[in-house]
Every structure is written in C-alpha cells, then in structure tokens.
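A single protein chain has been omitted; all remaining protein chains appear in their positions.
And then chain A:
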C-alpha cells in the first residue's frame, strides 16, 4: 500500500500551442520508395508493418520511386494536378463568397486535395463513396459540374437539395457520392452496409467509407470495423488523418500510441498508411485496396497522413489553438506543389504552364460562380420555395404535413 502514489490523470496535449515554434520532429517520415508493395491478396497478419509506416512515392528530388510508383501516365497526372488546382480555386472562391455573405458557411480542403482527388480516380463506375464534408475532390475529379456544387452552397433556386441542407453537405447519387450528413461517422457503417448489400446481391460494385481522425472516436467507427471484418465486406475504409479535429489535436482521438491504421489490425483487416500529400502514393494505395475489394478479398483500412492547412470551417479561427505557421512546417509539404514539381521533373510541365493553368482554372471557377449566382445566393435572388420544405419527408405527404403546409400558406 505505502508504495503506491496517488493516481494522476493523463490528458494528451499537442507539443506546441500558439506562440510556440512548430515542431513535427516526432512524426517519423520514411524515405519515399522504402515501403514494400505486397500482393493484393496478402494476409492482414503478414503486412502488419504497413500500418506503422508511411507509403510514399515522390522523393525530395520530385522523382517517383519504389514499388508503388509507375501506375499513372503523364496525361493522368496532369489531369490529377488540374483536379487538385480546381478544388483549391473552388475553395478560395467559396471561402470568399462566405465572407461576402453569399452563403452562411463553407469548409475548405487546403492541403488535403490529393486524398479525395486521387482516390476518385482509383474507383470504377458504379462504386459508391460515403464521404464526410471534406471530400469534395471526389466530385471535382469525378467531373460533377462545379456550378451544381455552388447551387447547393448558395441554396439557390437550382440547388439540387432544394435548400434543405447546409452548404457543402452535397448529395450526388449519379456520381457515386452518398448524401453527406452533419452527424459524424454515421456514414462509415452505412458504407459497410452498402458493400454488404452489393455482396449479398452478387454485384461487382464496392463502397468507399470516409472518416476523419477525430471521428474515429465515434462508436460508429467501431461498428463499421466490426461489420466489415465479420462479413468481409467489399469496402475501403478511409481515415483522413489531418492532425486536427477542429481544435483538438489527433492525440485526443488516438492517445500517444499506435496509429489510426493500426486500429484495423485488431479486426484482422489489412491496414496501410500513406502519405496523403503524395498524389501518386494515394492513388497507388487506393488502387490496391479497391482491387482487393473488387476481387472479393475483403475490406482494407487506409490512413492518409496529411495536414489541415485551413481553418476547420468558416466559423473557426485556428490561431486560437495552434501556431500560425504550423502548416509551413508540416514535413509532407503541399500536394499541389509536389505533383507540379514531379511533372516538371518528368519534363511534362513547366512553371509558366502552371501559372497559365492556374489562371485558366480560376477563370473557369469564376464563370461557374457567375452562372450559379444568376440563380440566387442565400440572401438574395431566386431561392427554393417554402413549399419544398414539406416535400420529401415521406414518399407521400401524410395528412398532418398537408395541414401544416396549408397553415404555412402553401
């Protein structure tokens, strides 16, 4: 008894707070090309090391190296660069539109563009994503018109969701983009259910689940891993670790040990960590997991190691909880610049063409914005009818809703 000290309570805290010098020295970054590429039918227990490393393709010299390199052509990489640049320009304009009062809310992807843009190109037609609010790259890279996204953000007369949903909570069934919910992690288990359904029906389609580092603490994350593991569902379980859940650093969700990918190991699922700012690595790992799922080999957990450069949302001020220059110190750099430099190193791109492309893309985004704004913004111009508010609660409007619609004057 006397040898025992009073217990102490442990609350993890980030190494640095505002005013401090950013420090990522505790983040171990393996050399590009150093992580092996197992066959897609590898057994989970034989590749446990991949849950504790980081698969990387682009090295410091902007070369694509190692066993995960060589999957994409110049044209495909240029297309990927265009997607990421488009998403960044889209973000910039919508961020500004929010500041101008044209919409109530927006969420950027700054620094995370490679994750959703590259993943989208690994999927096949008919596959279904169950995204969070920070995977608009799935839509951009899937060719969904920006003007439709803006119509949703503006809740205008052409809003595909009739003004019922908060900005950025898109829903685009035809583009394999499941309706985004404000409730975190709920879609993770739904993706598993969708994949189970595909397997139950003998279909060939697979599902992709998406979650952030913070939301892995939600119980639906656990439910999803249990169900995916039990039924060997054809699903890719994506975890985007951008280090921050609003103001809480990832240690609050995870503690100081293990990795998010390693969560999958306890469920007997292959788990890989990948450099989330490396378009080539993201695409190669996604392709590996998608192939596994399509071949009926079961689910895969992927942790994308990245950094949330922007604020959590337009309602957030990160300078209140982390150093302002922290993103500059992030060791995995910027996904757009890294791919640009790689294409230049390949001789397929140049600084001038990049600048020119940047201007072209911005012009496209602005044109889309003008078109969307012609159909209204949140507080001005045409907007969905209040009558629409009562539609779609049920397949057929029940009597009590008909009464309420009449009371509302419609």
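As a working rule, a contact is a pair of C-beta atoms (placed from the backbone, for glycine too) under 8 Å apart; a residue touches a chain by one contact, two chains touch by 3 or more; residues count from 1.
One rule holds in what follows: contacts and distances are computed from a predicted model.
Looking only at the UniProt record of the hidden chain, which name from "3-methyl-2-oxobutanoate dehydrogenase (2-methylpropanoyl-transferring)", "Quinol:cytochrome c oxidoreductase quinone-binding subunit 1", "Glutamate synthase [NADPH] small chain" or "Nitrogenase molybdenum-iron protein beta chain" is the right one?
Options "3-methyl-2-oxobutanoate dehydrogenase (2-methylpropanoyl-transferring)", "Quinol:cytochrome c oxidoreductase quinone-binding subunit 1", "Glutamate synthase [NADPH] small chain" or "Nitrogenase molybdenum-iron protein beta chain" narrow down to "3-methyl-2-oxobutanoate dehydrogenase (2-methylpropanoyl-transferring)" for the missing chain.
Using the touch definition from the top, which of A:197, A:337, A:363 or A:408 touches the missing chain?
Within the whole complex, the residue contacting the unshown chain is A:197.
Among A:21, A:183 or A:406, which one is in touch with the chain left out?
Result: among the candidates, A:183 touches the missing chain.
Just one of A:18, A:70 or A:160 touches the chain that is missing; which is it?
Checking the options A:18, A:70 or A:160, the one contacting the hidden chain is A:160.
Touching the missing chain, which residues of chain A?
With respect to the unshown chain, the touching residues of chain A are 128, 130, 160-162, 164-165, 169, 171-173, 178-179, 181-183, 186, 188-198, 200-201, 207, 219-220, 222-224, 226-227, 230, 392-395, 398-400.
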